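Dumping the structure here so I can ask a few things about it.
A single protein chain has been omitted; all remaining protein chains appear in their positions.
Now for subunit A:
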């Protein structure tokens, strides 16, 4: 079988398995977010935690609970990393320095999982599993919770209540993430991923050399890292590391895991708003953008377009593993940058100018195709609101989406949402370029060095976490600047989404008339794709033209 046919079959398999999961997982998510009863373990958690699992919160109340929980999470994780040497299973690792601990605590609590450090030389087993991996569950659940609140804004009428943060957080963790992560962790171990508490063992190799064999609870972390679109690797090499991603089969499973919740959420959306066609329209937009991106990156990598190194070697294999090859690496890279995952199975820095540039563009799109768990759905719904508004302007009619009027208040929140990340990315990149010390941390020279910095801020502000890893992103400057980008890039948009949810929930739905723009037709799909591309294209074109575009043309 030729590489091309094998590559296509790989994509076909992934798409089929995702399609088969769409209904069952989407329905499970919808049931989880609307159930009126509590499970016994959930009731116990509410009682022990001292929270009210039955209260219906206003949007400010929901936001306060969320922010309090996030703040406590960041502080707790910071303390954990600073004190890891006093805790069991630290396997001799010293405390994480202050700026690094801040960066990492923010990184994992915001679902970014940007990593300035190498896991194998920085973190003990307990810090990985009881510090970082806990946030892999909770930050993912938080994203879905915010999406749930926005959906309630669309479905509820004349109320100031948008749901209960604690029940959303708990149910998503207990009913969806934990069982799935457990099953797939075992599947990954069956494929060769490790799961032990061995620490580091020195051995004598076949040729009489020495090698330090690493151990750790890797598979349990790997499963939730992919499923929760977190992306923070146990090891520096992330999913390129054979202990994290041993075979081409575990590789396709890992791609499936990072896509499956974001892809299934439109089904839950359709269920909640009572019209599956709305879910399919959103899903179609996601699939279109993903498919085009896969085509562009794969074509660039297969042909080594614009890469003298690729032509000299006879293939784009620098930074790619032999067992995975070019096709599986491109598929992973696109999927991880179009979600907020950020796990990598190859070195994005060594991709072709067109391929690597597309990966940056994927993140800058705001990660909505299909996006992070929850954040992808609320991200694309905000863009759908903008698309409906644009259409309304064209015909001179008050726009409405899913029966809710989009007035000045709603559009203000949507606009603020859309402006936040570009401001962080562009200001961050410009500040780094203006600082000699920050500029000196790039590995590659010229346009590609600039692209490393643009990638870093694009990744941090959009809560992706992958990198053009040539950038030496440790040190106080980057740890602070990228930490702030992650923090604001996560929570400012959440504030605007919850405010939008509150504003929508208060309304009485307007009846559908002949003048209502249908939001389930191909026309709307095209409109929404157009709005996504135009907003991003106009915002980032100058920034992209200095980096990947210049590199591709030179």
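Keep in mind that, in the parts below, a contact is a pair of C-beta atoms (placed from the backbone, for glycine too) under 8 Å apart; a residue touches a chain by one contact, two chains touch by 3 or more; residues count from 1.
Basically, contacts and distances are computed from a predicted model.
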From "Carbon monoxide dehydrogenase medium chain", "Potassium-transporting ATPase KdpC subunit", "ATP-dependent Clp protease proteolytic subunit" or "NADH-quinone oxidoreductase subunit J", the UniProt protein name for the chain not displayed is "Potassium-transporting ATPase KdpC subunit"
Checked against the full complex, the residue among A:81, A:252 or A:438 that touches the missing chain is A:252
By the document's definition of touch, the residue of A:55, A:83 or A:130 touching the omitted chain is A:130
Touch assignment to the omitted chain, from A:219, A:282 or A:296, lands on A:219
By the document's definition of touch, the residue of A:237, A:338 or A:358 touching the omitted chain is A:237
Missing-chain contact, candidates A:100, A:325 or A:458, resolves to A:325
Omitted-chain footprint on subunit A covers residues 1, 3, 5-6, 9-10, 13, 45, 48-51, 64-65, 68-69, 71-73, 76, 118, 120-121, 129-131, 133-134, 137-138, 166, 169, 173-174, 178, 181-182, 185-186, 189-198, 200-201, 203-209, 211-215, 217, 219-221, 223-224, 235-237, 240-243, 246-249, 251-252, 304, 306-310, 312-325, 328-329, 344-347, 349-353, 356, 443-446, 448, 468-470, 551, 554
